[in-house]
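What you see is part of a larger complex, with each chain still in position.
The letters A and B name the chains in turn, as written, and every chain counts its residues from 1.
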C-alpha cells in the first residue's frame, strides 16, 4: 500500500486499537458512527466504509480486494488479533501517531496504551490531551464551586506536561455556536456550582466549557477541535466550524494554533477558515475514512481553498487497526489523484505531499 | 433504457401525470421549481433538467438524443398525449409507485388517478397520504377549536387506512427548525382557535403542524418529510434536514420510520442522519431529476455516508411523464457509475442495486 520512498505520514489525531478479539457485532459497531442497535438485515458493512475496509485491508490479510465480509472475518480470526493488528498498522505506513488519550476502550474492550500502539505500528507516539476529560476526572465530590477553576486548571497543566497538543469536544457538549468571550471568574464559579449540584459528571455547562477552552489556549499547545459529523450525540448544523468565527477572532491575539478536525460536510468552510486566519489549521480525519470511494472528491473540495501549509493528515482511527489503514490509504490515494490533475510536476507534487503528509504536523506540534 | 434483468424500481415518492395535452408554457412550467413568470427570452428548457429530458426522453419518442425543443414538442403532439405518456412511463421501468395524493392537478390540468397511472405504467400503485392536506380538508366552518384535534385525528386515521406511508410538507409551512416537543392539548386548542379565526384554510400554525406530525407518528406508518430545495415558497436554509435533529431524537422511542426526501443541497446532512439514527431513511427524489448531468456527483456525495440499507429511490415526478423517465434514468445511470468505481465485484454491485432500487422500500413500506 505504502510505497518505498513515500513520505512518512504523521497521523495528527487518532485513538488506539483494541488488543483483544471482538465479536461480529462489536467489530461491526466500530464501522459506523451510530451507537444504536440496527434494524433487521442491516449491517454497518453496507456502507462506503465497509467497502473501503474490504478494498484496502483484505490484501494485507492475503485476501483478494473486496473479499466477502465472512471471508474477511474468518481470515482475521485465523491470523489472530495480534498478527492482524500488526499487519494492518504497519501497512498504514505511519511514522508518528498523535494519540488522543481521552478514550480508553472501544466496544467495551480496553485500548492498547499509546506505547503499545507505537510498538506494534513501528511509529513514534505523542499524546493529545482531551481537555473535557481532564476536567471531569479532576472533579471529585470534594470539589467546591469556588475552587473548581483552580482545580481544573492545575489538572490541565499537569496533563499537558507531556502532551504535544490538546483537544476539545465542545462540539458535542454545547455546539460550536457558543459565546466567544472568556467568562469572568464569578461566572465560572456560579456555573461550577450548577455543575456540581447536578452531580459534577459529564461537563456540559457552556460557561465551564468556554472557560476550559480559554484555559487550554494559555498553555500554548495547538488545540484540536472536533467539527463536522460524528456520533448521534451531536447536532450536525451546530458543528459547522464557521460557527467558531467569533471565537477564532477573539483568541487570535494569543497566537495559539487551532486545528479544525474532520469538518465534513463543512470541510469547505474549514478550508476557508484555514486560509483566512493564520492560527487556523484543518484536517479531514474521520471523513476520509468514512467516505470511502468519495475521499478523492472530499479532499479535492478541501484543497479548493485550504493552503498547502495548513492542511494536516489524520485517521481519527479508533478501536480497529483497519481504520488506520483505511484512513492512510484513502488519504494517499486521494492526494495522489488530486496531484495528478492539479500539479503535473513531480518535484512540486512531492513537496506538497511532504507538507500535508507530515511536515505541517511536525512544524505545528514541534515534533522531533 | 431499463435493461432486461435490471432490478425492478420502486418509486417511493411520486405524484401522478396529467392526462391531457399541455400548451407550450404549461409544459415548460413543469420543468422548473419556480412558479413565477419568466423574463423575456428565458425558458425552463435552458436548465440541466431541460437537457436531461432531451437526453433521456427523446429516444423513447424515436428522436435523436438532444433533439431540439421544437422537434421534441412536435413529435410529442404527433404521438398524442396517451401514447407519449405510455412510452415514457413504461421506459421508466417502474415496478411500483407510491403516489402522494396531496396534489390533484398540475398546471391547471387534473392528474390521472393512481389507478390510471398504474395501468399506463404497468406498475403497482400504493398511496402516500399528505397529512397537512388531510387536516385542511377535514376542517370545515363547523369545526370548533376544542374539537379540531379530534376531527383531524379521525380524518388522519381514516385517510391512512389504505395508505402505505404518510408525508409532511412542514418544511414549506414553518421550516424544519420547529420546536420538537409534542404540544399539550390546551396548546393545540388555543392554536386551533387562532387558525380557525383566520379562516381555517392553509395550515401554517407551528403548533398545529407539530401536533399533526406527532399524531401521524402514532399511526406507525413511515413518515416522509420534504427537505432541501423546492418551489420559492420555502426558505432553503430552514429546510436543512439537520434542523430536524431534536425532533428525530424526540420521536426515536416511537420507532416510526422517518424518510427525508430530496435533501439537496443538504443531501450529505441527510445521509449522516440516516447513518446516525436507526429510524431515519433518505432519498434524492426531486434532486436527481433536476440536476441532470450532475446526478452522478450528487448520488456519490450521498453515498459517502448513507448506509446502503437506508437509501431509497424516488422520482418525485409530477405532471409530466418525462419526469418519471428522467428520474429513473438519472438514478440508474448515477448508481451504475458509482458502482463501477466503488464496487468492482458484479455480484456485490447487484446486491446493492437491488437494495437501493427497491428492496429497502419494500421492507420499509411492507409492500407485497
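We take it that a contact is a pair of C-beta atoms (placed from the backbone, for glycine too) under 8 Å apart; a residue touches a chain by one contact, two chains touch by 3 or more.
Values in this document were obtained by computation on a predicted structure and should not be read as measured data.
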In this structure file, how many copies does the full complex comprise, given 2 in place? 3
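The rule we apply is simple: only the chains that are shown with their structure count from here on.
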Seen from chain A, its contact residues with chain B in the complex are 32-34, 36-39, 41-44, 46-48, 51, 65-66, 229, 231-232, 235-237, 264-265, 290-294, 297-298
Of all residues in chain B, those that touch chain A in their complex: 240, 242-243, 245-246, 249, 268-269, 272-273, 275-278, 297, 300-301, 303-310, 338, 341-345, 348, 352, 355, 363
